[in-house]
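Working notes, structure below.
Here the complex is missing a single protein chain, while all its other protein chains stay put.
Our next item is subunit A:
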Amino acid sequence: MLSVENLVKTYRTGDKALNAVSFTAPKGQVVGLIGPSGAGKSTLIRCVNRLVEPTSGKVRLGDLDVTALPRGALRRARRRIGMIFQEYALIERLTVMENVLSGRLGYTSFWRSWLRRFPPADIENAFRLLDRVGLTEHADKRADALSGGQRQRVGIARALAQEPELLLVDEPTASLDPKTSRQIMRLIVEICDERGLPAIINIHDVALAQQFVARIIGLRAGAVVFDGPPDALDAAALTRIYGEEDWTAMRKAAEADREAERDEAERLAGLA
């Protein structure tokens, strides 16, 4: 379980990125974090594992107060928090397998990681994860030889290799086409379901968020302005988050999208 209490981040330039953000994500809940660019979505998830140091407030992971940890303990806490990135952030020149195993670095001594001598259990687990995300036959390829969707799957496997208790997902679909975006979102949500993992997903595509997540938090100028189930996100709520705009058109497009997908699923079911 993750709980964030009164989190504030003020950058050195004086910009207030987060203004007293509070919420709790229980076990297994996938939270979609939406909001305009610059609303502080990225800052918020990076404050959770302190890649960005929060100015004040608390982040708790279970009983652990992450914001109070000294460096060594922070490293151990980061092992419990998997992270998935917008541009995949894979080590491009290493193989898919090495990228997945890099999720084990926090558990492995420097010399073992330098010599690539990971424990056999880690390697077996890495193969299982590659199988889960559908990349078994690509294990020995270099990461830069894969397509965008495949790279993001490697990113997911790397995060899972950490055996995390929480997933932080930063715009997982921003550089993917609509179909691949849906596949990736579905995979992330399924995996969170299987493992009872809570996740926070930054996402700018509102329709995609509504389709997949169980709860949506709307952020505007560093403050929470909406927190509720996807169905409650109506035109008034969207206006509160993003400002005035004609939201009905987007609605319709999203519905058409979902219908097309349902038809596709039925067609495939018919074929099988």
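Note that contacts are C-beta pairs under 8 Å (C-beta built on N, C-alpha and C of every residue); 3 or more make two chains touch, one makes a residue touch a chain; residues count from 1.
The rule is short, and it goes like this: contacts and distances are computed from a predicted model.
Per the UniProt record, the chain missing from the shown structure is "Phosphonate transport system permease protein", taken from the list "Phosphonate transport system permease protein", "FtsW/RodA/SpoVE family cell cycle protein", "Cobalt ECF transporter T component CbiQ" or "Molybdopterin oxidoreductase family protein". From the options A:R76, A:K179 or A:R262, the residue with contact to the unseen chain in the full assembly is A:R76. Checked against the full complex, the one of A:Q29, A:T43, A:T67 or A:S102 touching the unshown chain is A:S102.
Within the complete assembly, A:Q162 is the residue of A:Q29, A:Q162, A:S181 or A:Q211 that touches the hidden chain.
Residues of subunit A in touch with the missing chain: 49, 51, 75-79, 81, 83, 85-87, 89-94, 102-107, 110, 113-114, 155, 158, 162, 168.
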